[in-house]
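In what follows, a structure is listed as structure tokens, so that the remarks can point back to it.
Excluded from the complex is one protein chain; the other protein chains are retained at their positions.
Right, chain A next:
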């Protein structure tokens, strides 16, 4: 196993052998043949639809008569006429959705990383029943998002919810809170549910990374009598950084497209509306494919910039090493 791990290498191409034997040529032809079905499928469900979305965003297509839309340039994004500016870029609701999404992403990803790391450190200790505990914390991850949102909606119910009951009982609040309806609380409710659902993923990722760390640094630190907290800051955390960044980027990209939790927990309320919710609402409920596609395109561009930045930095880091 140890020797073969180096075979699973990442993105960059290795220099090819200069002489290609007939056997190799046949293999390469077979490789492309083997790739074709997968590539065709991705082209059909990802590549082509993405291009069409870009195109739709430049038209005034509506859902009822798709194909009949006329090219209107960038008017869906920004336009000026007698009444002043119009388009997404001047729609306060869109900017609210952007702010909400960024707020949601920043808070929930930081919480998930911190809690996930704490859980991973806890589970990195050997104790009886560890496998069982590890299996149990996977439960929130396996529950469908819709279901977990409904369960939490019930627990957060303003009149009969157990959370209000508990907090009233402990004297933390003196009147029940309307978690999902109150504009100042609903984002916190959404974050709470998302953190609950995704901490297991982050924790298991961190745990796997922790278990790959070399043991000798710890042995040395223990012999030298270094304080455990110092070991954590000076040894564990720096060694864990690459895995931490991978987990963070996965979670950030996932959070930027958040849809299900918010849709179920607070539906179309503007105080929690995310970019995905905004785009789908324009597309399906208001039947405005052009405008909705423009919103989707903007979301895609934001995510793409972050993803490219990440791949670029990751590659740079690999070259440095």
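Convention: contacts are C-beta pairs under 8 Å (C-beta built on N, C-alpha and C of every residue); 3 or more make two chains touch, one makes a residue touch a chain; residues count from 1.
The rule is short, and it goes like this: contacts and distances are computed from a predicted model.
Would you mind picking the UniProt name of the chain not drawn here, from "Cytochrome c oxidase subunit I", "Carbohydrate ABC transporter membrane protein 2, CUT1 family", "Molybdenum transport system permease" or "Phosphocarrier protein HPr"?
"Carbohydrate ABC transporter membrane protein 2, CUT1 family"
Touching the left-out chain: which of A:75, A:105 or A:276?
Residue touching the chain left out of view: A:276.
Please identify which residue in A:93, A:114 or A:147 touches the non-displayed chain.
A:147
What is the set of chain A residues that contact the non-displayed chain in the whole complex?
Output for chain A: 1, 4-5, 7-14, 16, 23, 27-28, 30-32, 34-35, 37-39, 41-42, 44-46, 48-53, 56, 61, 66-67, 119, 122, 125, 127, 131, 133-148, 150-152, 154-155, 157, 159-162, 165, 196, 200-201, 204-205, 208-209, 212, 243, 246-247, 250, 253, 256-257, 259-260, 263-264, 275-276, 279-280, 283-284, 289, 292-293, 296-297, 299-300, 303-304, 307, 311.
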